[in-house]
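Okay, structure first, notes after.
Every protein chain except one is present and positioned as in the full complex.
Per-chain residue numbering starts at 1, and chain names A and B are given in the order in which the chains are listed.
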Amino acid sequence: MISLPLLRGFFRKEFKQAVRDPRMKFVLFIAPIIQLILFGVAISADVKNIRLWAEPDSKDYVLRHIYEHSIASQWFLPAVDNRNIEPFELLRSGKIDAALISPPGGLNRALGRGTADLQLLIDATNVIQAQSVELYIKDITASVVAQDLKLQPQNPPINFSMRVLFNPYLQTAYFMVPGVMCMLMCIVSVVLTSMSITREKERGTFEMLISAPISATEVILGKTIPYVIISMCDMPLILAAAVFLFGVPLRGSLLILMLASLAFVCSTVAIGTLISTFAKNQQQAMLGGFLFLFPANMFSGLMFPLENMPMVMKWLSYLDPLSHYLALLRNIMLKGNEIHFIAFHIGVLILMAIGFVYISFKRFRTTLQ
Amino acid sequence: MSFVWSRAKAIAQKEIYHVIRDPFALALSIGLPIFLVIVFGFAIEFNVKNIHLAVHDADQTQASRGLIDIFGKSEYFIIDKVTSPEKAQQAIMSNNDRAALIIPGGFEKLLFTGKSSQVQLLLDGSDNSTVVPILSYLESIQKMANKQLANFNPSENIDIKTRFLFNAELNSRWFVIPGLTVAIMAILSVLLTALTVAQEWENGSMELLLSTPVQPLEVIVGKLVPYAFFCLVAVVFVYIISRTVFGIPFRGNIFVFGLGCVLFLVTCLVQGLLISILTRSQSLAYQIANMTGLLPAQLLSGFIFPVESMPKFFQYFTMLLPARWFMVIARESYLKGSTFFDLGIPFLALGTLCWFMIFFAVKKFKKDLEP
Partner (left out) sequence: MHNDFVVTVENLSVLFGDFRAVDAVTFSVKRGEIFGFLGANGAGKTTTIRVLCGLLHPTKGEVSVGGIKFDTKDAEMAIKKKVGYMSQKFTLYNDLTIEENLTFIASLRKLDTKTYLKRRNYLLNFISFTRPLNSFIRSLPGGIKQQISLAASMLHEPEILFLDEPTAGVTPAMRARFWALINDLAHLGKTIIVTTHYMDEAEQCGRIALMRTGKIVAIDTPAGLKKTTFPDKFYEFEPRKTISYLDIQKLKICPEFEYFEPFGMRFHAAFKKSPEAEKFRQELNVDFNTKEIAPTLEDVFIKITEEKGV
C-alpha cells in the first residue's frame, strides 16, 4: 500500500529543499543555540539582587550587623541612600524591595529587655521573591544572633536534616535548561512542518502532487517523516549545549533520551500536519502554530508549577506534549532511568502522534474540493 | 511632504477589513487573550500545596505518629506511607512523591532522654518550583514539631515581624495577571503586524501602495491603528476580568496606566512593522518576531523570572526591551499605586524606545521608496 521508493523520493526532495534554504539553516542550527544560551543564562528563579534598606547612621549595632551580613551574602544589594524619605514610601515608589526597621531605641536595647521585634517590610508584588526574602532574613538574623551576640541557640530536640536530591546546590540551570530545550525542539517541528505543506498548496505544486495516483497516507508520511528527521538533527546540538555549556548532567541513558525526543518530535510534527489541514495559506499556518505553541508553553511546567492547577487545567496539561517531554527531560537528565515513568510518558507521546496523524489523514483530500 | 489624514484613514479601513475577514487572525486577537487570562487566572498558584510526601516510619511510636500528623494536618502535604527508605527514594525517582520523610527507629526514645533526635527529609531537586516553597514550609513545621512534641519553645531573641506589602496574602494571581496583560499585548501586536504586513510585501500589494503618493508615516499610522484598536480592546477586556473575576486591586492612576499602554502598544506595533519591512517574507518575519518579540516578552521581561535575578549583562540587555519597562508600569499601577513620577524612569525608557522604533521604521520606508 505504501511505496518505499515513493517515500524515498519525497525525503530526497524535502531534504534538498530544506538544505538549500539559507533561512532553514539559521532556524535549525543557529537560532536554537542563541536562544538556549540566552534563556539558559538569563532566566533564573533564584532570588537575588534584592535592594535592602536599613536606617542609615543608626547606632543600633545589631541592626548594622544584620544589614552588613545581608549585603555580604550577595543576595541583597544596598539601597541607595535616601535620607529623608520614609521606607514605606521608598517601597511604594519602587526604589527598594525590602526594609529592616528596628524597634524604637534600637535592637541592642530591646534585646537587653528580652525578645526584640525586628520589622521586615517586603514588597510582595512578586510572591516567590517575597517568601525567599523572608527566609533569607530569618536565616541571616539567626546566624547574627548566634555568632555576633554569642547567644547560643539552643539545639532543638527535633532536627530536620534536609537533603536535596539530584540538584543539591539548587542550580537554576538544572531546572530551566530542560525547559528551554523543550521549547526549542518544538518550534521547528510544529511551524516548519505546517508551513511546508501549506506552501505547496499556495504555490500550486500540491495540485501536481495529487494529480499522481498517490494515497493520502503516502503524502502525509512523505511530508512528515523528513521533518521528524530534520528536527531530530537539532537534538544533539541542543543537548550538547545543555550538558557542556550549562553543566546539566545526563544521568540517564542517552539512547532513552533520544527515544523520548523522537516520540516528542513525532507528536509535534503530527500537530504541525494537523494545523496544515486547516490552514489555507502560510500565514494561517504560522498563526495556527503560534496559537498552539503559546498556551502549550504555558502548560508545560516551565513557567508555572503544574501540581497546583485545578483538575481541569491539569487535564489540559496532560494533553500538552510539551509537559510530557519536559517531565521526561528532567527525569532522564537529572534522575536517571526510571522505566515505568519513562515508558508511560513516551507511550502518551506516541499515542498523541498517532492520534493527530490519524485526524490529519481523515481530513486530507487527494482532490481539490 | 505633508501628512494627510484621509489617506491614513483609507489605509486603516482596508486593514480593518483584512483582519475581520481572517478567522485565524481574529481568533488570535480576541480569543487568545480571553482564553489566557481566564485559564491562567485560575491555574496559577505558586504556593505549592498538596505535595506528595513519602513517609517511612521505622519508629512507630506516639511521637513519630505525632510528627507525621503535623505534616499531614498542614494543608501542604499529602502523606503516602511506604515500607522502606529505599522505597521512599524510589518514589521520588519515579515522580510519585516530591519529598520523603524518613523517621529512624529510636526517635521517641531519644526525645524522652532529652537528646537531639534527627529525622531525614529528602527533597526532589529536579523541580525548583516545589523545592523552594517546601523549604519554607519545613522551617515552620520544624518549629511546630519542636513545640508540640518536645515542648521546646525557645524565645526568639530577635523576632522577625514580616509585613508583606501590596500583596498581603501572597496571592500569585496578583503577580501574574498584570504581567500577563503585558505579555499578551507584546506577543499579539508584534506577531499580528509582522505577519499580516509581511504578507503584503510577499504578494506585492505593499509595493503597489508605495507607488502611490502616500507618505511612509501615513502607511505606518494607517496600518497600525486597526491592530492598536484590537489590542486595546483586549487590554480593556483583561482589565475588566482581572478586576471583577479575580478581584485584583487597581491602586494606581488609570490615565497613567493608559498612557503606558498606548506607548507600549505603539512600540510593539512599530516593532512588528519594522520586522516585516526588513524581512519581507512571512516565514522569516515569524522567526524574528518569535526571537525578538515573543520569547523575550515571556522570558526576559520580568513576567515570571525576575529581572533582578539575571546576570548583570542581561539586566542591562533587557533595558532594550519595551516589555520589561511596561511590566514595571503595569504591576506597579495595579498593586502599588505608583504615580507618574514614581514611574519616571520606565516611562522615559519606554518613550525613548518608542521614538527610536518609529524613527527607524520611517527611515527604512523612505529608503525603500527612493528610486
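Basically, a residue touches a chain if its C-beta (ideal position, glycine included) is under 8 Å from a C-beta of that chain, and two chains touch if they have at least 3 such contacts.
This is a predicted model, so every value here is computed, not measured.
Every shown chain that the unseen chain touches in the whole complex is listed here: A. Among A:S3, A:T115, A:N155 or A:T217, the one in contact with the hidden chain is A:S3.
Annotation: of A:A212, A:A240 or A:V312, A:A212 touches the absent chain (contact as defined above).
In the complete assembly, the contact with the undisplayed chain comes from A:R12, out of A:R12, A:K25, A:K280 or A:R363. Against the chain not shown here, chain A presents residues 3, 5-6, 8-10, 12-13, 16-17, 20-21, 203-205, 207-215, 366-369.
By definition in this document, only the chains that are shown with their structure count from here on.
In this assembly, the C-alpha centroid of chain A lies 12 Å from the C-alpha centroid of chain B.
Chain B contributes residues 22, 24-25, 27-28, 32, 35-36, 39-40, 42-51, 67, 89, 92-95, 98, 111, 114-133, 135-136, 138-139, 141-142, 145-146, 149-150, 152, 154-168, 170-172, 174-176, 187, 191, 195-196, 198-199, 281-284, 286-287, 290-291, 294-295, 298-300, 304-306, 308-311, 314-315, 317-318, 328, 331-332, 335-339, 342-343 to its touches with chain A in the complex. If you check the complex, the residues on chain A that touch chain B are 23, 26-27, 31, 34-35, 38-39, 41-50, 62, 88, 91-94, 97, 107, 111, 114-132, 134-135, 137-138, 141, 145, 149, 151, 153-168, 170, 172, 174-175, 187, 191, 195, 279, 282-284, 286-288, 290-291, 294-295, 297-298, 303-305, 307-310, 313, 316, 327, 330-331, 334-336, 338, 340-341.
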